[in-house]
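Note that this complex is displayed minus one protein chain, with the remaining chains in position.
Per-chain numbering from 1; labels A and B assigned in written order.
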Amino acid sequence: MTTLAPDLLPSVSTRPLPARTSVRAARRVGFKVVSAVLVLIAAASVTFFAQLVIPGDRATTILNLQNGREQKWSTAELAPVNDRFGFDHPLIAQYLDYVGGFFKGDLGTSYTQFRPVTSVIGAQIVPSLVLTIGALVVAWIIALVVTLVTVKRGRFVSGAGSSVEAFTASLPHYWVGVILLVVFAVKIPIFPVIGGDGLWGTVLPVLTLAIPLSGFLGQVTRDEFDKVLDQPFIVTARARGMGDTGIRLRHALRHAVLPAITLSGWALGALISGAVIAENIFGRPGIGQVLVTAVNTRDVPTVSGIVLVVAAVYIVANLLVDLAYALVDPRLRAS
Amino acid sequence: MTVAVSRKTPKHETSNERSREVTAGQPLLKVENLRVAFGNTEVVKGISFSAKAGRCLAIVGESGSGKSVTARTLVGLTGDGGRVESDRLELGGTDLRTLDERTWRGIRGNEIGFVLQDALLSLDQLRRVGDEVGEPLKLHGWGDRRSRPERVVELLDSVGVPEPEMRAKQRPYELSGGLRQRALIASAIALDPRLVIADEPTTALDVTVQAQVLDLLAASKERGTAIVLISHDLSVVARLADEVAVMRDGEIVEYGETSKVLRDPQHEYTRTLIDAVPSEHTRGIRLVRGTTPSAPRTRRPIDRGRPLLEGRHLTKVYRGPDGVDRTVVDDVSFELFAGETLGIVGESGSGKTTTARIALAMLEPEGGDVLLRGEPWTTLSVRERRPLRSRVGVVYQDPLSSFDPRWTVERILADALSRGPNPPSGAAARKERVVELLEKVGLGAHQLEAGPLRLSGGQRQRVAIARALAPEPEIIVCDEPVSALDVSVQAQVLDLLTDLQDDLGVSYVFISHDLGVIHHMSDRVLVMKDGKVVERGTADDIFTRPQDPYTQRLLTALPRLEQAS
Partner (left out) sequence: MTSVAILSPSVGLHSLARFRARPSTVFSLVIVALVLVAAVAPGLLASGTPTQIDLTNALAPPSWAHPFGTDEAGRDLLTRVIYGTRLSLGIGLGATGIAMSLALVFGFAAGLVGGVLDTVITRVLEVFFAFPALLAALLVIAIFGPSVKTSIVAVGIGSMPGYARMVRGQVINVKQAGYIEAAHALGHSRWKVIRRHLFPNAMRPLVAVMTLGVGQSIVWASSLAFLGLGVPPPSPEWGALLDAGRLYITTSWWLEILPGLVIVLVALAVTSLGRTMQHRLEGASR
């Protein structure tokens, strides 16, 4: 393949689910789940490490942030902070505390707001997820339709389709969002400028995320489609009397979407990044606002928390994709 | 006679009940002056032939002859950008030239069945075998949802697939190569077409399986189907075809009854093709003969003192992804004497290539060792072995992947020369030696600048042989060196190898699945199956008086030129 895509495939190997031994199959599934949990733990370790890496003493940093100035604090002033956050416990204890806490749903305490990160994030994650998943669905629909219609239909049409996909795939989210905002909310006031929670207000943000992703998915699917249509089994199908539409839908499609399915796990993560931007542009509620504020105020635990949650979503999503993949294509694959 | 083309006609009759509207021997497919061009290039330049019911016509040719394009044109699948013209193109009275796509779809699979090679590529791996076999039934409106699966099982059974109900639910990659190919044939004959076109149907198969598939096709022929067989393999053609058309460069150069053409070819190209087939009859003589009969080989005497290369009780075990151990090479021993060719023959999965790689010390065995001139070879450390590597060369099946794509021929050969006992010093000397090498393998100085992509298959293999020769080795391991080549090119390369052996006295370990090639090339032969050596002996012994039942089976299954009735 010629795009960036295939090398972003998760490296969790897709081994076959053998037709008869369900014990072996269960073992494989279990192995993948355990693997995913380990990766989660590792991700939590990374975010823990991120909090250690902050330049300077953490208690000092917190007090500085609280009071809006930089100064040296006395031990007596630092003590309650150290106590509250547990900074004077041995590092191992802090680490285990953090990771264990993550699995229990506790993401630490915000440096600026002095309340649990989970309450800072709160229900804000939900609208972001809605946006993300909606965008994924819409992106898939666009990509599939465009690809199915334009692939291998003469140089002009398929070349045009390919170019359109390449173009949309390179569009930055903020640009698409701003253009959509300006054109469809300001100049031609169809949609509201400030997104809000309603369905109508979700359209533009979803499109903002979906358009670039559809270009990307489309590229990958199209490349694969092209390759598949040259395969001998397509000739066999034609020689049986199958027509073009049948070939595309019944035979080629299933093969062509395989790489894009694998990518969807990764795409989810990328979409969440985009959601941050889209929420920003359209003034939509979601973790975007929380995140940007947290970064601006150097509230590392909150940022870490959000990032970790997103990582968790990504890991779980990939696990599901991986398991689903084995159902769609149970072939032996050389890793 | 009109061809029933309506898709709505349900066909509930089985092939036994269906009345044949033509009697055997009547021409069913008539082609006159067929021309196919892509852009400005004419690929098929006006050929004429006919296929008769109950008879098989073989179209024989090498790559580039246009035979595959012809096959596809007969079902209207010439491909993008192809222009088809002919004076006549008829199937049982229907003019195929003026059909629109819709009518073609009614004919394909229904009146004409198409079988491609290698069912692993020619069947949809993501669909069940039953769905693939049943697809033509569904497309042409045969039966209904209940009767179709039954018919599929019947079809699989009729082509000899055991446990057809279970197999129908599996996917093609779960079946063995032979069963897959049968399933592919089943899907082609599902609607009992009057004409079956088979494009290299046995090429990817082992000899024994190939024989079974040919039997299947012969049975179909008995039932009155007309068969057009495309092949490059004259022995296969001899086994199955009644008439043969020899194609070269888009033209038919000879056309007639198989037995006559093979026994007494009129055209020199046909003669070349027949001569080029290696077998027991060609031992000791050149395959490329031209007009003058060539002199037999002048061989050097074989030194039967101490073996040059000796493998002792080699064992190689692989652990599969599911944790199961597979013994790929099981207690294999061999001896290679100076000046001789040791042939190792076996079907796929027999362990012959793995044995070769162990002999090359590119793979470490779990048990046993290999001695080179009586000294340790495989038991040495990598570093100790490196300076000795010049003694053993290798020629691979696919030369293209064995060349660095960025290097020129000159660089490839100069690099190999630097590993020999007398590496050339200075650019001028290097170039001279490289040209010398090229001439030894029948190429010239004008190939120096070429990259491997620009060379033909035969030329690449010659360069590969030159590279193997450069360090002046005593032994060359040839791993299927001609399997990917056209018959005539294969003949040239085999002749080159034998000439080099006569000139330089180099010994070969020659690996192949092709019994004819092995018989032609080898002095002694090892027959391998499932990792074990089942028989060993001189080539004549093995091929004329095989002891082991497996060897006997192999030889019975082998199609021969003389089989043409």
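By our rule, a residue touches a chain if its C-beta (ideal position, glycine included) is under 8 Å from a C-beta of that chain, and two chains touch if they have at least 3 such contacts.
Model, not experiment: these values are computed from the prediction.
Chemist: From the listed residues A:V29, A:V130, A:I247 or A:V307, report the one that touches the chain absent from this view.
Modeler: Considering all chains, including the one not shown, the answer is A:V307.
Chemist: One chain isn't shown here. Among B:L229, B:I344 or B:V394, which residue touches it?
Modeler: B:V394
Chemist: Specify the residue from the set A:L63, A:V99, A:A270 or A:V321 that touches the hidden chain.
Modeler: A:A270
Chemist: Which of these, B:G250, B:G351, B:P471 or B:G516, touches the one chain of the complex that we don't see?
Modeler: Answer from the full complex: B:P471 touches the omitted chain.
Chemist: Determine which one of A:V29, A:I133 or A:V178 touches the chain that has been left out.
Modeler: A:V178
Chemist: Residue by residue, what part of subunit A touches the chain that was omitted?
Modeler: Per the touch rule, subunit A residues meeting the hidden chain are 2-4, 6-12, 38-39, 42-43, 46-47, 50, 53-55, 155, 163, 166-167, 170-175, 178-179, 181-182, 186, 193, 266, 269-270, 272-274, 276-277, 280, 291-292, 294-296, 298-300, 303-304, 306-307, 310-312, 314-315.
Chemist: By the contact definition given up top, give the residues of subunit B that touch the hidden chain.
Modeler: Residues touching the hidden chain, for subunit B, are 360, 362, 382, 385-390, 392-394, 396, 398, 401-408, 411, 415-416, 419, 449, 451, 453-454, 467, 471.
What we mean here is this: only the chains that are shown with their structure count from here on.
Chemist: Considering only the defined contacts, which subunit A positions touch subunit B in the complex?
Modeler: 15, 18-19, 24, 231-233, 235-243, 246, 251, 254-255, 328-332
Chemist: Enumerate the contact residues on subunit B facing subunit A in the complex.
Modeler: 72, 75, 77, 101, 105-110, 112-114, 116-118, 121-127, 135-136, 139-140, 170-171, 173-174, 184, 187-188, 321-322
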